[in-house]
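Excluded from the complex is one protein chain; the other protein chains are retained at their positions.
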Amino acid sequence: MTRHLLDLADLSVEEWDALTTLACDVRDHIDRYAHVCDGRIMATLFYEPSTRTQMSFQTAMLRLGGRLIGFDDPNSSSVAKGESLKDTIRVVSGYADLIVMRHPLAGSAKAASLYSRVPVINAGDGGHLHPTQTLTDLVTLRLEKGRFDGMTVGLCGDLKHGRTVHSLIKTLSRFPTNSFVLISTPYLRIPAYVRAILDRSGCAYREVDRLDDAIDTLDVLYMTRIQRERFSSIEEYHRQQGVYVLDAAKMDRAKPDLIVMHPLPRVDEIAVEVDDDPRAKYFEQTEYGLYARMALIMTMLQHPEKRLPDTLPVGSLHRCGNPHCITGREPYVPRVFRREGDTLVCDYCDEQTLRP
Amino acid sequence: MTRHLLDLADLSVEEWDALTTLACDVRDHIDRYAHVCDGRIMATLFYEPSTRTQMSFQTAMLRLGGRLIGFDDPNSSSVAKGESLKDTIRVVSGYADLIVMRHPLAGSAKAASLYSRVPVINAGDGGHLHPTQTLTDLVTLRLEKGRFDGMTVGLCGDLKHGRTVHSLIKTLSRFPTNSFVLISTPYLRIPAYVRAILDRSGCAYREVDRLDDAIDTLDVLYMTRIQRERFSSIEEYHRQQGVYVLDAAKMDRAKPDLIVMHPLPRVDEIAVEVDDDPRAKYFEQTEYGLYARMALIMTMLQHPEKRLPDTLPVGSLHRCGNPHCITGREPYVPRVFRREGDTLVCDYCDEQTLRP
Partner (left out) sequence: MTRHLLDLADLSVEEWDALTTLACDVRDHIDRYAHVCDGRIMATLFYEPSTRTQMSFQTAMLRLGGRLIGFDDPNSSSVAKGESLKDTIRVVSGYADLIVMRHPLAGSAKAASLYSRVPVINAGDGGHLHPTQTLTDLVTLRLEKGRFDGMTVGLCGDLKHGRTVHSLIKTLSRFPTNSFVLISTPYLRIPAYVRAILDRSGCAYREVDRLDDAIDTLDVLYMTRIQRERFSSIEEYHRQQGVYVLDAAKMDRAKPDLIVMHPLPRVDEIAVEVDDDPRAKYFEQTEYGLYARMALIMTMLQHPEKRLPDTLPVGSLHRCGNPHCITGREPYVPRVFRREGDTLVCDYCDEQTLRP
């Protein structure tokens, strides 16, 4: 397997299968894994706070017998005294055996991997990727539906900005027998690059305005939050709000074997009354996320030698136009692009740039 | 024993005896307990910071071989993104084997226990309860006085707002041979509900204005801080201040077998010169708090199966009138009251409400 986990799309379907199989075994026999990482240290470098994700990774490492260092508030740390990402990673990869990193800029985990002597796991790089959430979703599908294909999957909420939604569509569209129902306001539809992936995939999909228009057809419903400020006005918010809230009345119309997922934390997009419905699986999902991360950590630590990459890629003279790309912040990172048709795509943040 | 520790009053005297006996054995043979909690994880959820209490719990779990997750600054965490207590507890009780929780609202630990798959320990819920401090005080009495009864116990300082004082009175008044001397300004006397407990208990008690009026009669002196803003004016503060400060001159008049306790941190209510007096036991007391918490953690983890409560209580239509009660913040929590004479008492915060 790849040395780092930056993007779940870097893995083959066989590798997903191996990881999710291992996660299922961890769930059934967690005590067998209690000493797999004895004596190993994982660093959690959280350049922006995310208690939930950090706690899940930390629990995973502790349940494997390992130990933890790291920070979750870079503002109060020397990291904020202008230190480069490269220097932090060079130093921390001298201390730890594995780095889990969350950062507000896209491509930051990939940039970090260039300077790390140990594996890097991307725990979220801005609005770009969050591969361990998607791995969690795959483990949930495997455990609750027994398959990754042949399903009608509804995704509801803010489909424009939700990276977990994009990543799940990207992943499940590798299986052409899946079909998708995209439930959102017209303004919050999926972005063009996700639409392009769907079009290429051969998967059927349709876009609807109301959860009620789709609920009875779904095998899986993936709920996400719409932030109030995403609506065009506060009046629009109050008019539309209930349309995207899952409640008992809507559940009454759903299939008996539907499963409801949510990456959490939720605010009010799922009514509390739904929690007791056996089809609600979002709390189980967070627990499966623990097993997914345990499987991932074990897999990443299988080859323990510490070493820097032999060579860095040669940097381009082009600049990425994305203001949230790590290459704009850290000038020494070699800029790398790939050609897709007429455009250049930044290898860090996956934004398209016009070809010069 | 009860599955959770929310209020020390939920325990029988026999259970106190078992816990304090275990704590004493831990003190004498701490190495025998070094692996009791191997492989177990405790979450410390501190919704308000309390370095001292958190460090004591963390040390206790580490000395038992266990491991730790948690947070101490909810403002910088997803917990602050509007997540309900229920959701946080559902998720964390999927990760950890035990939850230690501190929260600014009364009844929060009890509310959390409704949604937890693992035991919950109340590490302070606002001004309401702080049972592990009182357990610490019991262990101190056992180790330093050898008994819980037949003592003259002085409590000095802010007796109106001090929850550790209320809890200790409530606890020691179960033994009718104890008597109390309550030392404070008229404004900072014990509240009515504590007085009612004392009256029902059969214990003798008297209220005095000056520490000097009582010091020579005491077997135990429990000191607490009076915050400057509790005095009616700054002049009053300066006039009264010394009256409630324990110094070497006052100690000269005390019994040779007095013990001085304090929940710490102190500010200036005990002069530094008293620290070297062998009757000063407040630093020992914090160490005994470690053994008390080790005993408690072991006891709570004896039955390791994880499960949600089978049923929730049925909620009342009444509302608790206490603005600092958790039921005002978390609307899904079923509201439960008990009748005491003509009034309803909230089961979460123990505030009385007029019966409707």
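Think of it as A and B in the order they're written, each chain with its own count starting at 1.
Just so we're on the same page, contacts are C-beta pairs under 8 Å (C-beta built on N, C-alpha and C of every residue); 3 or more make two chains touch, one makes a residue touch a chain.
This is a predicted model, so every value here is computed, not measured.
> Among B:18, B:36 or B:62, which one is in touch with the chain left out?
Selected residue, touching the omitted chain: B:62.
> With the missing chain put back, one of B:160, B:174 or B:266 would touch it. Which one?
In the complete complex, the chain left out is touched by residue B:266.
> What residue numbers in chain B mark contact with the hidden partner chain?
Given the touch definition above, chain B has residues 31, 34, 49-52, 55-56, 58-59, 62-63, 72-73, 264-267, 272, 275, 283, 286-287, 290 touching the missing chain.
> Write the list of chain A residues that the hidden chain touches.
Looking at chain A, the ones touching the missing chain are residues 39, 41, 43, 67-71, 73-74, 76-79, 81-84, 86-87, 90-92, 94-96, 332.
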